[in-house]
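Missing here: one protein chain of the complex. Every other protein chain is in place.
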Amino acid sequence: MEISHLLKAGFGRRGFLSGSSLLLTGALLGATEEAKAKPAPDPAPPEPVPQEILDKGALLADLVTANHILQDQGVVDGYGHVSVRNPASPNHFYISRWLAPDLVTVSDIVELDFDCIPTNGDSRKLYSERWIHAEIYRARPDVKSIVHTHAPTVVLMGTINEPLLPIYHMGGFIGTGLPSFDIRKSFGMTNMLINDAAKGKALAQALGNHPAAFMRGHGGVTVGTNIMHSVGRAVYLKVNSEMHLQAGGRKIETLAPEEAILAEEGNSDFPKDWDLWKRKVMKG
Amino acid sequence: MEISHLLKAGFGRRGFLSGSSLLLTGALLGATEEAKAKPAPDPAPPEPVPQEILDKGALLADLVTANHILQDQGVVDGYGHVSVRNPASPNHFYISRWLAPDLVTVSDIVELDFDCIPTNGDSRKLYSERWIHAEIYRARPDVKSIVHTHAPTVVLMGTINEPLLPIYHMGGFIGTGLPSFDIRKSFGMTNMLINDAAKGKALAQALGNHPAAFMRGHGGVTVGTNIMHSVGRAVYLKVNSEMHLQAGGRKIETLAPEEAILAEEGNSDFPKDWDLWKRKVMKG
Amino acid sequence: MEISHLLKAGFGRRGFLSGSSLLLTGALLGATEEAKAKPAPDPAPPEPVPQEILDKGALLADLVTANHILQDQGVVDGYGHVSVRNPASPNHFYISRWLAPDLVTVSDIVELDFDCIPTNGDSRKLYSERWIHAEIYRARPDVKSIVHTHAPTVVLMGTINEPLLPIYHMGGFIGTGLPSFDIRKSFGMTNMLINDAAKGKALAQALGNHPAAFMRGHGGVTVGTNIMHSVGRAVYLKVNSEMHLQAGGRKIETLAPEEAILAEEGNSDFPKDWDLWKRKVMKG
Partner (left out) sequence: MEISHLLKAGFGRRGFLSGSSLLLTGALLGATEEAKAKPAPDPAPPEPVPQEILDKGALLADLVTANHILQDQGVVDGYGHVSVRNPASPNHFYISRWLAPDLVTVSDIVELDFDCIPTNGDSRKLYSERWIHAEIYRARPDVKSIVHTHAPTVVLMGTINEPLLPIYHMGGFIGTGLPSFDIRKSFGMTNMLINDAAKGKALAQALGNHPAAFMRGHGGVTVGTNIMHSVGRAVYLKVNSEMHLQAGGRKIETLAPEEAILAEEGNSDFPKDWDLWKRKVMKG
């Protein structure tokens, strides 16, 4: 039923069904080769695809695109990940299985609950740090998407005991500074990874109501109200960190707290960036 | 009438009608598919395209190329913009609608008056900061093209309270230093954007007769006597800012004021760069 | 005999026989054009390719890929090299003949003994510094693969008399710091190259049981238990060196020694990176 819906439906938001989204169709619907080979016997007019199927397709296509953008923008490399909360089931979230972000396709996306168990029994290897996502979603109902980054300048900024402040309006979300999570404070000697619920909860607590946090000796995390938002913040966290480091010890005339608030409002969820960044990875 | 002119005309300056310029033909002339499908019934010799049509076509093609060059050279990313004054109507200027520069095609160019209203009733979303352009064109009749940049090193250079001086001859236009505009001085707490006429006028006043200005917590602006000129200055403002920062606190033996003036004359409007940069984005 | 084995066999680990590995088939087996042109006269079922042939093919394909990855990741340029110990003959190792790593194909791989003599009489020009590899393999039975790098930040880190410590978990293998080899201490004035057995032995002694060492005025070396391991360490030695330098004189809160040990265990042999890096060079 869903097959015919989707195959007949055409295009959703942001070019759904184009490019990598085509893979999605099969993944969502389990279409077989035989089904495709048969001529459609039914002369009846096509039924519309239910909106929730289209929405899920668009969401997962955006999540795949976000994985590729984060690589292209230097936010992730072999490591790091991005997730999105399931709008139809807010205690679940979508994230790739264990895979470098640039290699992710729709068939690699898994849906996890807050115990980090796949909802459909998927047995593929998962990110050991999926707890970052589960526990932040649990603690922050306002958060719909999360990025975890190892960008070198973000890593470094989290180790030098200097506050990062917004150097230009694109860093408005940095406000009066970001918290820094030191895993050692609560867990002593570890491999630095957020690989269980307790560590995820501690990170979520350190994050508090902030848009981002540094993680000492590890990287950082950004959150947002949608995928574009968490991705945009991750990119500009990196850019602001680079600027701060490039300034050497010089005093930087950063944004005043109220300027930062106003600038953050103006940036919205970075739609102009998203269009540019998406085109770049689509051309890739 | 203009349709037949242009379709019969062939090539203008810098390969007009090649590549993205083909899009321009339709945009300028509103050619319909039917018109193209019909065989030309008139055996009369082709009439020449009026020069002003060719000139406008070449100008807008250069403006599109400038958008792409600025992305390729790291001067803009999702943000920033470039404009050119309309030579046939000097109180008007051409600029893209709201769009990341690298995505701009000729059909995205709008013509604005100094109140930032599209001259042809175009209702598409526009850059909130188009006032940068309107008010500088109003204040500076000598200026024919303007670039607004968020290049990180330009942003940073505008926040560290150190004067930028020309480090080599390609920065000759920097002369004895550039003004820095701090929006807070006149407007208090803002989102940092030049989003109305008053802010545009204040920026134009800060710019004065200089070729460029920094904008604290935001970026910079360069002006020129044509598109190549403002683009070249934007690139070398970035390069000189990078050099200054890379020098750390070291003393730099910069150009003497008279050397800077002579070097600036020698650079003209960077024609050798333009040819190189253009080829790069055309190949892209 | 081996020809028929391999031609009938199909695919081994990591897509053996695809891409550049096809070249390998001929190189390993000396297949002639005539042999390929003749129709197979034997109706008997195909014999399996012996496992050791498949294994060698996969190993050399990985070695070629490693050469390309090291260029793509900025670890080598015209210089530097990577080798792997022959598992079937542990006193021998595979390495390219004299060639920039990015140009290496399977036909360029030679097998050397610990006197750096080709085992099959190959008379092509060899790396003058192959002694780095021979003497470390001789001294360290646990080492199965070695990378020699000239990455500028690694070179620089080896000249500034500051210890490099792990800045994040990906640098866990750096532990409590790495040794630095100064060729001048034992050999006086040289061209800096490890171009004979004595210098190779001195370097191996300086390396001791460490995973990597700096070489003053020259570069560095990393070792591992397989190709992915030595390559991954080379990449992250570079990344950690960059971070250290980018921090300027600032104090960095590096990993505690026990954190480094645990992080190193978690990193294993960087399989997620390898998949990403390999895809990048395969697309190249």
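Just so it is clear, A, B and C label the chains in written order, and each chain counts residues from 1 on its own.
Please note the rule applied: a residue touches a chain if its C-beta (ideal position, glycine included) is under 8 Å from a C-beta of that chain, and two chains touch if they have at least 3 such contacts.
Just so it is clear, the model here is predicted, and its values are computed rather than measured.
The hidden chain, counted over the whole complex, makes contact with B, C. Only one of B:M170, B:L193, B:A213 or B:V281 touches the chain withheld from this view, namely B:M170.
Set against the missing chain, the residues C:I117, C:A139 or C:L193 yield one that touches it, C:L193. Mapped onto chain C, the footprint of the missing chain covers residues 77-79, 98-100, 102-103, 128, 150, 152-153, 155-156, 159-162, 184, 189-193, 216-219, 245, 248-249.
Within the entire complex, the positions of chain B that touch the omitted partner chain are 166-170, 172, 239, 242-243, 246-256, 258-259, 262-263, 265-266, 270, 272-273, 275-277, 279.
The rule is simple: only the chains that are shown with their structure count from here on.
Two copies of one chain, chain A and chain C, touch each other, and the residues they use overlap weakly: the shared fraction of interface numbers falls below half. Chain B and chain C have Cα centroids lying 48 Å from one another. For the pair chain A and chain C, the distance between C-alpha centroids works out to 34 Å.
Shown for chain B are the residues in touch with two or more other chains, namely 248.
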